[in-house]
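Single-structure report; data block below.
Only a single protein chain was left out; the remaining protein chains are all shown in position.
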Amino acid sequence: MKRKLCTLGFLTLALVALTLGSAWAETIRIGLMCPLTGSWASEGQDMKQIVELLAAETNKAGGVNGNQIEIVIEDDGGDPRQAALAATRLTTKEISAVIGTYGSSVTEASQNIYAESGILQVATGSTAIRLSEKGLPLFFRTCPRDDEQGMVAAKTLGDLGFAKIAILHDNTSYAKGLADEAKSLLEAQGKTIAFYDALTPGERDYNAILTKLKSAAPDVIFFTGYYPEAGMLLRQKMEMGWNVPMLGGDATNNPDLVKIAGNQAAEGYMFLSPPVPADLDTPEAKAFMEAYQAAYGSAPGSVWAVLAGDAYRVIVEAIAQTKETSGEKLAAYLQKEMKDFSGLTGKISFNEKGDRVGDLYRVYKVDAAGAFVLQP
Amino acid sequence: MKSTNILYLAFALIMASCPMFLNAYWTDVFNNVGLYTILALSLNVILGHAGLFHMGHAAFYAIGAYVTAILNTTFGIPVLWSMPLAGIMAGLFAMIVARPIIHLRGDYLLIVTIGIVEIVRIALINNVFDITGGANGIFGISRPTVFGYKISKPDQFFYLIWGFAAVTIFLLLRLEHSRFGRALMYIKEDEVAAGGSGINVAHHKLVAFVIGAVWAGMCGTIYASKMTIIAPESFSFAESVVLFTIVILGGSGSIPGVILGAFLLVGLPEVFRGLAEYRMLVFGAAMVLMMIFRNQGLLPPGPKNYNVADLLPAGGRK
Partner (left out) sequence: MEEFFQQLTNGLAVGGIYALIALGYTMVYGVLKLINFAHGDLFTIGAYLGLTLLVSMGLFDKIGPLPAVILLAVMVMILVAIIGAILERVAYRPLRQSPRLSAVVSALGASIFFQNAIMAIYSPKFLVYPHDILPKAAVTIFGLDIPVMRIIMFLTSLVLMAALYFFIQKTKIGTAIRAAAIDQGAAKLMGINVDRVIMLVFCIGPALGGAAGLMVGLYYGQINFSMGWMFGLKAFTAAILGGIGNIPGAMVGGLLLGVIEALGAAYISIAWKDAIAFCVLILILIVRPTGLLGERVAEKV
């Protein structure tokens, strides 16, 4: 009898130890929803590369709270419907939090799904204002909002002394949102909006638009669309022999811009953007740049992918500090306790809506060699 | 006839029990399959039964979705009540647009319908009449409620969508066996002979177009309430291509074929999610191969068998 009790006790202990041990050695799963296919495939693939790199580093350093991190990736195809499916799929995979995604309407399609499952979502490339105005407690974003960029745009244009401004967008929700913000702020400042229209992205020939712009005789063109079109505009503007200055939004921040426009046409072009890691002095940023260069042989292309890296880092930091993986606890930490966390794009703190606080936007100028120079 | 009825019943029973053993993700996949099934069936009336080359079906779908979205967000009309309106608006649009083009020859009609779907999409993006929300689309659409019961989870939507699909299939089966359906098939086979037999070809084609549009519009309502946000990029030409392909590859004119086509074309890519980049590549190659090797589709409509005695008037002679 004694023997049997002993064996039973021993077995129970073993079982308990095993379950505790497996809980101990559990992997923490973090989801990544990004556009691996579709029109923004290059952004999604950059996001994947950065997050995987960072996760490998974390795991090599021993993981978080002793647990290894596993990244679960789902493709949202840059399309709201696919995003909803991808989000539903991720909710069945026992993830603690999700990073993503790029594209405001794509992110929006997934918000409710994550919210209903209690999963923390940190968006990285979704700047539409309304995303954080819905009172979703588990929604955060490392990217700034369109109204902030609009304000910085209006201020920059004012500081540079432009009075007659032409605004050009490409009818996507992001570009139009930014253009509208800038327009209302500029008009409130008493500036003249000489031109306001949209071009069709994906076209090649913008001469018709440039000719029309030229006849409106603005002091500056503010283009809120993406870098391929910005590059084409710069190039064709130069070929027309028109020297009007051009300011762009953050979607034009991409080294390919200079490749498309050519050094001569791109020189003097200015744009707004969160600072890229190469321009930050923090040890994290430097270490990140070195690691990325070593792993992939080039600098990261898109600042939005770097923001995804920041999303990863804040999630991991939250898990490490709270020693929890539930959405509510992590969200509470991010909102209340995370202050000036050293991110790859600057200091990160979140306000009660889940937006990133702080003046994120800086002005960059392209020099004669095609490099992006941060302006003071 | 009898055996197909049994098959339909068996299919219905299997589908009804699905949510119990599928997880949320797969239920949602089946929801998407359901939506595409309804849309493809509505396109089947136009393309399969009437033989009109129509590649702009996404336009009708879009109009239905947007009508619901606008009525719901601006006027607070509950989603399911706006469904008939969405259908009617889509149908009206189809009538206005189809009237001038109905007489065009096959390939030309194809191109015109492509043009129409693109114009609708551009109009939506450009915020025509200032009600479509532009590229942002419309958000904040409420969920459907049935007698106070709110439908928001995938398995609840499953029953709504597949219930609607069942009604659609039933009605379309009746249409197929009706006089109108037979007239459409006659027009598809030989337009001149049909006209010679006294069928008003233009009228029948137009009605087929409108029926297909009305159904697509109503499906748009369900889509809008499921996603709670709609944006113009969901209603592009690529969507029309998918629907067109489902009908053709499944078997144009055949309801079981179209249902099978929807399952394959919408369900299979989800199975192959891991190979995302090569998915579309395989899709394109599959289309070419299907046309070469089995161009009538997977489940083409069989020849119709009619019992002579049934067709003779009551008390008829031999």
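A and B label the chains in the order they appear, each numbered from 1.
Throughout what follows, a contact is a pair of C-beta atoms (placed from the backbone, for glycine too) under 8 Å apart; a residue touches a chain by one contact, two chains touch by 3 or more.
What you see is a predicted model; the values in this text were computed from it and never measured.
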Name every shown chain in contact with the chain that has been left out of the document.
A, B
Given the contact definition stated above, which residue among A:A128, A:C143, A:L178 or A:A198 touches the chain not shown here?
A:A198
Which of A:D256, A:E290, A:E328 or A:D359 sits in contact with the chain that's absent?
A:D256
For subunit B, which residues reach the chain that was dropped from this view?
53, 100-108, 110-112, 114-116, 118-119, 122-123, 125-126, 195, 201-202, 241, 244-245, 248-249, 252, 277-278, 280-281, 283-292, 295
Touch list for subunit A against the chain that is not drawn
37, 39, 41-42, 45, 171, 197-200, 202-205, 207-209, 211-212, 215, 228, 231-232, 235, 239-241, 256, 259-260, 262-263
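Here, only the chains that are shown with their structure count from here on.
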Let me have the rounded angstrom distance from the C-alpha centre of subunit A over to the C-alpha centre of subunit B, please.
37
Touching subunit A in the complex, subunit B uses residues 23-25, 28-29, 32, 125-126, 134-137, 139, 152, 154, 227-231, 233-234, 270, 273, 276-277, 279-280
In the complex formed with subunit B, which residues of subunit A make contact?
36-37, 74-75, 77, 79-81, 84-85, 88-89, 91-92, 104-105, 108-109, 112, 116, 128, 130, 171-173, 176-177, 198
